[in-house]
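Our next item is subunit A:
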Amino acid sequence: MSLQIDKTTAQLTVSTAPEISIEHLTFGHADQLLFKDFSFTVAAGQWTCLLGPSGCGKSTLLRMISGSLTQGVAGRIQFSGQPRMRGQAAWMAQKDLLLPWLSVLENVLLGARLRGTLCAGHRQRALELLEAVGLGDHTQALPDSLSGGMRQRAALLRTLMEERPVILMDEPFSALDALTRLKLQNLAARLVKGATVLLVTHDPWEALRIGHRIYIMKERPVRLSRVFLPPGTPPRSPDREEIASMYAQLLAQLVEKRN
Partner candidate 1 sequence: MPVPRLGIICIGLILIWQVVVWITQVPPYILPPPKSVVLALMDHGPELLGHAGITLIEILAGLTIGTIFGAGSALLMMISRGTKHWIMPVLVISQAIPVFALAPLLVLWLGYGLSSKIAMAVLIIFFPVTAAFYDGLRSTEPQWLELARVMDAPPHAVLREIRIPAALPALASGLRVATAVAPIGAVVGEWVGSSAGLGFYMLHANARMQIDMMFAALALLSAMALILYFIADAGLRRLIFWQTEQEGTVR
Partner candidate 2 sequence: MTLLLWVVLTAGPTSSATASNELNVMLDWFVNPDHAPLFVALEKGFFTERGLKVKFMTPSNPNDPPKLVAAGKVDLAVSYQHQHHLQVDKGLPLVRVATLIATPLNALVVLADGPIRSLADLKGKTIGYSIGGFESVLLKVMLGTQGLSLKDVKLVNINFSLSPSLFTGQTQAVIGAFRNFELNQMDIAGKPGRAFFVEEHGIPPYDELIMVAHRNRVQDEALKLFVEGIEAGVQFLVNHPEESWQLFIRGRDSLDDELNRRAWIDTLPRFALRPGALDHNRYMRFARFLKNQGMIGRIPTLESWAVELGE
């Protein structure tokens, strides 16, 4: 498995990202199971978007894949046929989770800092990343002095610095205003190429802009809709006709009530 971050474009390129297979997942209260014999495969090296309203279980699924949630979970989650190991996944939450007492640079380097593997090479790479996304003047600043968009940008860089083949994102841009969200979606789509990304969102536009494969999550116990494959390469613009009609379809599926 090899990963590279391009120094000039800051792109993360993953050559052999795994596919995530979820088999016979069962979880929830006995009378109202959230997941019942749920199986699903996340395609390798692609952006898969799970679309669904709040509380439908998408964050829970993400946390089961990251390993944060194991209690009461039955079933099997594997990365390319192997059980989940350390060092494979990176996590990006809705909150930027920047530590307020560390500078922006130190926050971006958080992973290596915590693992005790920080070295000069890391610092160099982080500085280059920060420069590339326009935060070059704020590397020593405290998170408190940054805008929401800048903070989430830094959080994105922190995620990239992990250089992991699987990236799990839990509604990473939903707390931002529309314009900033757009910019960050573009940035994310541009910087991450080749990793297996599972992004959870409630915004159909977001899925259409940056996802390769879109599923709608609904009902309880959870079932997935058929896959939607938007044409073109992300980041996509919404003025293409196919995109617009797919939006209508997604919306229809989202609001559809169980018959």
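For anyone wondering why these and not others, all candidates are chains of the complex that A comes from, given by their letters.
Rule of thumb we're sticking to: a contact is a pair of C-beta atoms (placed from the backbone, for glycine too) under 8 Å apart; a residue touches a chain by one contact, two chains touch by 3 or more; residues count from 1.
Everything quoted here is computed from the prediction, not taken from an experiment.
Trainee: Would you mind flagging which of 1 or 2 touches subunit A in the complex?
Mentor: 1
Trainee: Show me the residue ranges of subunit A that touch candidate 1 in the complex, using the header's touch definition.
Mentor: That would be residues 63, 66-68, 86-87, 89-91, 93, 95-97, 99-101, 110-111, 113-116, 142-144, 148, 151, 162, 168 of subunit A.
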